[in-house]
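Up next, chain A:
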Amino acid sequence: MDSIISVKNLVKDFREVRAVHDLSFEVGEGKVYGFLGQNGAGKSTTIRMLLTLVEPTAGEIKIFNMDLKKHRKEILRQVGAVIERPDLYKYLTGMENLRIFATMSGIKISEKKLMEELDRVGLAMRAHSKVKTYSQGMKQRLGIATALVHDPKLIILDEPTNGLDPQGIADIRNLILHLSNDLFKTIFISSHLLSEMELIADSMLIIDKGKKVVEGNVKELFDPAETIVQLKTTDNNGAYEKIKKSELKKFLHDRNPECIMLKLHRDEVPALVKELVQMDIGVMYLDSRHSLEDYFLSLTSGQQHVEPFKN
Partner candidate 1 sequence: MWNLLKIELLKIFKRPRTYIAFGAITAIVFLVQLALKLDGKSYIDLLLSNLSGSFEFSGEFKSKLLNGYLVCFAILTTVLIQMPLLVALIAGDSIAGEANMGTLRLSLIRPVSRTQYMIMKFLASVIYTIALLTWMAILALFGSMLIFGTNDLVVLRSTGIDQIAAADVLWRYVIAFGYAAVALTTIAALAFLLSVFAENSIGPIIATMSIIIVFTILSEMNIPFYDNTIKPWLFTTHMVAWKGFFYVKATDDGVTISGSVANLPAILRSLVILLCYITVFVFTAIRVFRKKDILS
Partner candidate 2 sequence: MHDLKKEVNQIERGLFKITFISLFSIVLLHSSAKAQTAAEIITQVKARIEKVNNYVAKGKLLTNVAFIKAPVAQVKIYFKKPNHIRIRNVSGISFIPRGSVNISLDNVFSDIASYDIIDAGKEAKTGFRIIKLLPNNDTSEVVLSTLYIDEKKMLVMKATTTTRDNGTYELQMTYGKYADFGLADKIIFSFNTKEYKLPKGITLDYDVGNSKEEDTKLKNKKGKVEISYSSYVINQGVPDSVFQ
């Protein structure tokens, strides 16, 4: 498998703050690669380094097997990207916006072809309306159209669903799947929503505080054997002792003052519930989620604990 993106030991310092810490990863051709992390984890900085907007302090970036710094133009000709919310030129029409970015990518394109591109993102009807009249979702789709207009091999999307309503999120998701499944584009997509990535990504990388924490194939990462059940009972201590003495002992994973955690295969969860009832444990609350999700949420809660003190 050829690497489309190859990043080695990437570092970025903003004055004293290290935003990206020795990051390395590879993105294979034709894959949807999820890039996950909380806000401020270093996702945007990394993406901006991939797109030459930010100069790395150290490390190496190769795209299409070429050094990004040396072959910037050649590489960018084959890359399309949307970074955060694209506001675009509000006083121009969708068509005019698209033409601007097509020209900047060095391609000559007919009005008809531009219209096809707009149609692909469902904006053909509004091609000649000023962008300031567009909804946020329409702007996002136009942004994606500008990223696709020059038919790039690699598409980089930074938080494309941010700020969109559920329908908007679904539209973008379907578009990404279409690009990947039907047009065989390589897609590098960042998000802070694991559930989103689980639905579309082939591989993913989670970073926290600029460092890689998890990387791998989505199928492997979401192994059903890695399901975590959180249990709250009328008497946590009593329940814990009962479980410890029972058959369920092998599932015990962790505990804290609020709940008991068990780790098992997803298919075993109904049997677990049945057993708990039979053991006469007063179940107040039971929640099963994947261990990765559990881990990701712990990053979130860590974030939440830090936030109030920052302000």
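As a selection rule, all candidates are chains of the complex that A comes from, given by their letters.
Everything below uses one rule, namely that a residue touches a chain if its C-beta (ideal position, glycine included) is under 8 Å from a C-beta of that chain, and two chains touch if they have at least 3 such contacts; residues count from 1.
Predicted model only: the values in this text are computed from it and were never measured.
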Q. Given that every candidate in 1 or 2 is part of this complex, which one actually touches chain A?
A. 1
Q.
Per the contact definition, I'd like the list of chain A residues that touch candidate 1 in the complex.
A. 14, 48, 51-55, 72-74, 76-77, 79, 81-92, 96, 100-101, 103-106, 143, 146
